[in-house]
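For this view, one protein chain was removed and the others were kept in their places.
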Amino acid sequence: MPSIDLNCDLGESFGRWTLGADEALMESVSSCNIACGFHAGDPDVMRRTVRLAGRHGVAIGAHPGLPDLVGFGRRHMSVTPAEVENLVIYQTGALAAFARAEGIRLQQVKAHGALYNMAAGERALAEAMARGVASFDPSLLLLAPPGSELLRAGQAAGLPVAAEGFADRAYEPDGSLTSRCEPDAIINDLPTVLERVVRMARHGVVVTRSGVEVPMRVATICIHGDTPGAAGLARGLREGLEREGIEVRAIPG
Amino acid sequence: MPSIDLNCDLGESFGRWTLGADEALMESVSSCNIACGFHAGDPDVMRRTVRLAGRHGVAIGAHPGLPDLVGFGRRHMSVTPAEVENLVIYQTGALAAFARAEGIRLQQVKAHGALYNMAAGERALAEAMARGVASFDPSLLLLAPPGSELLRAGQAAGLPVAAEGFADRAYEPDGSLTSRCEPDAIINDLPTVLERVVRMARHGVVVTRSGVEVPMRVATICIHGDTPGAAGLARGLREGLEREGIEVRAIPG
Amino acid sequence: MPSIDLNCDLGESFGRWTLGADEALMESVSSCNIACGFHAGDPDVMRRTVRLAGRHGVAIGAHPGLPDLVGFGRRHMSVTPAEVENLVIYQTGALAAFARAEGIRLQQVKAHGALYNMAAGERALAEAMARGVASFDPSLLLLAPPGSELLRAGQAAGLPVAAEGFADRAYEPDGSLTSRCEPDAIINDLPTVLERVVRMARHGVVVTRSGVEVPMRVATICIHGDTPGAAGLARGLREGLEREGIEVRAIPG
Partner (left out) sequence: MPSIDLNCDLGESFGRWTLGADEALMESVSSCNIACGFHAGDPDVMRRTVRLAGRHGVAIGAHPGLPDLVGFGRRHMSVTPAEVENLVIYQTGALAAFARAEGIRLQQVKAHGALYNMAAGERALAEAMARGVASFDPSLLLLAPPGSELLRAGQAAGLPVAAEGFADRAYEPDGSLTSRCEPDAIINDLPTVLERVVRMARHGVVVTRSGVEVPMRVATICIHGDTPGAAGLARGLREGLEREGIEVRAIPG
């Protein structure tokens, strides 16, 4: 029976501010990446989110970001490889500590926002991130875009890796994501999303905006949790996948 | 042969700003408590300091503080027990990750500044801190003032604990530290400091400002690293202790 | 015709996080206090909120808070008078700059959360805050609880002051607010709120939880903007006051 992981970035509240339908999303995803305090999240939110994941049997990941709270970690910053390595160790260690306090295994690491994009495309940063994760715990699964520098760096560092696709984003013929500035970049229609994810899970391909079918072998699919309707989309997607005979489950550790 | 631990709070630089003679102090102390990013320290400083301690064979501790960078964690804040528990787990986990990345064992936890004082005196905060440390790693040694709520809470939580004395501070008859606002609160004269530490290490007593001898059974002595002359005082103290036949070494884990 | 000011604390979003129904509340209040970046608000949110107030003809105030973003400025911190004076100047100046950029007059200053409470009760902090405001602009109106140290300090510093009452909070016989921990501390029922505010506006009295009528001479009434239903309560209150022949308008500068 084919299977796929549905992941979502959660725990992105901060202090007085609430963001994301974490409770509802936990019902549908098989793994979650929890913000670690640099771009979102605080110690109390992290603890709460780890517990919530534990109650739902959802696998836990660290979701380290750039030190840019006001920019939500979405702004490119000219950080050095050493800075990336150390901020990944710091944030992963902090999240791992809450997992340990709750008696839960930390399963994976996925970088957030600009850090994810930078590490996907720049070899030195990709290697720094992989080195950081591997030096902390070489059994952690590293999530990265298929074909990216980050995926390669993770493999080279001896980490288990998982290529990640996006349920709600259009793709270009070269396998990259369509820029959010383009029309049709975001796909919110459940039947279309489901059809695309089924094709990725079953055949390892995706149809681009221009109608071409390109390879997209992914082991995990990201659902964006901070958009309106995310919880409904996630539920519909999970149910649809199961109807299609595709099991939704975290990647075995 | 009697022994005592000399500890110092290190890694208190931040970004562009340097604080403390870490290199020189590492030569004299047997353990160090490394700031974890909330009151001082950043991921790069933490990594560097862990490495430095490793090279010198100095035992490593986490030094969690209140989230108050501009106030250096010295300002009392009305935090809840749950907040204390979680900020201790977060910061200890972050520091532990650097220790793990460097292949070094994390040995101890000592709270910083206002957090140390608050947890020493308020039972609910003391219990929260002990709970946080124990849930992360029950083999970690907790440093606390002798007779404090924090020491008791650590013991109740099943943690190994170490009572801490201060080399350069005067004491009151009730065993508390003389307020820094008082004259004679700070003792910088090496022979006096040495004489006092020898007495604590050998006989478990200290002479108060008023000349009374009171019990002061401590397993570790703190040297303040951010004062001028700290490195010289530490070296003199270590040499003096060894001349007196008192071994300076970290507390066995 | 009697009149009263309805004020609300707005602009409490931060970066990616949204808080408060600012647009809707601007339709009902006559003045607003805008967060200045320490406990909430960021430069973009401040600019947007100043503009919004300008479009609605709502008078603008600075709403300085303690440097505690994760705690939303609600946690007591042991700050010195000099620190209070300077953080008030800093934040008021920053907000005043946006007012100036938008061609709007800054009308008032109201401290936020723990800073408001601390300055209300501690003379040295009250004087520091008044000194800070007066040194920046002695024509600024200072909001403070009736009978508080802060009100007295504002008057002594030569500032215009306005005593502030709360629409949705119960009072004790000594004129202090009922603790939020008590039952009946919060009053959300519009007719009751309206009746209480009318009595404060017209007769300068309020009925306490225990049924006693005590003096409560206030020139401005605070509506909490971050509670559910705040916008509806504000609209109902404004309409009700106008029906009662009480004009809702900012305090003349």
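A, B and C are the chain letters, set down in written order, and residue numbers restart from 1 in every chain.
Convention: a residue touches a chain if its C-beta (ideal position, glycine included) is under 8 Å from a C-beta of that chain, and two chains touch if they have at least 3 such contacts.
The model shown is predicted, which means the values in this text are computed figures rather than measured ones.
Peer 1: Of the listed residues B:F38, B:F72 or B:F98, which contacts the missing chain in the full complex?
Peer 2: The one listed residue touching the chain not shown is B:F72.
Peer 1: Quick one: say which of C:C8, C:M26, C:M46 or C:L143 touches the chain that got left out.
Peer 2: Here the residue in touch with the unshown chain is C:M46.
Peer 1: Kindly note down the residues of chain C that lie in touch with the hidden chain.
Peer 2: Interface with the chain not displayed, on the chain C side: 37, 43-44, 46-47, 82-83, 86-87, 89-98, 100-102, 132, 135-137.
Peer 1: Please identify, in ascending order, the residues of chain A that touch the omitted chain?
Peer 2: 67-68, 70-71, 75-79, 114
Peer 1: On chain B, what residues meet the omitted chain?
Peer 2: Here the touching residues of chain B are 12-19, 40, 42, 69-72, 226.
Following the convention adopted for this analysis, only the chains that are shown with their structure count from here on.
Peer 1: If you list every residue number at the chain A and chain C contact, are more than half found on both copies (same) or fewer than half (different)?
Peer 2: Answer same: the two copies use largely identical residue numbers here.
Peer 1: Quote the value, from 0 to 180 degrees and to the nearest 5, of the angle by which the CA atoms of chain A must be rotated to coincide with those of chain B.
Peer 2: Result for this pair is 180 degrees.
Peer 1: Between chain B and chain C, tell me the centre distance in angstrom, where each centre is the average of that chain's C-alpha atoms.
Peer 2: Between these chains, centre-to-centre, one finds 43 Å.
Peer 1: Averaging only over C-alpha atoms, locate the centres of chain A and chain C and give their separation in whole Å.
Peer 2: Those two chain centres are 42 Å apart.
Peer 1: Can you tell me which residues of chain C touch two or more of the remaining chains?
Peer 2: As it turns out, chain C has residues touching two or more other chains at 70-71.
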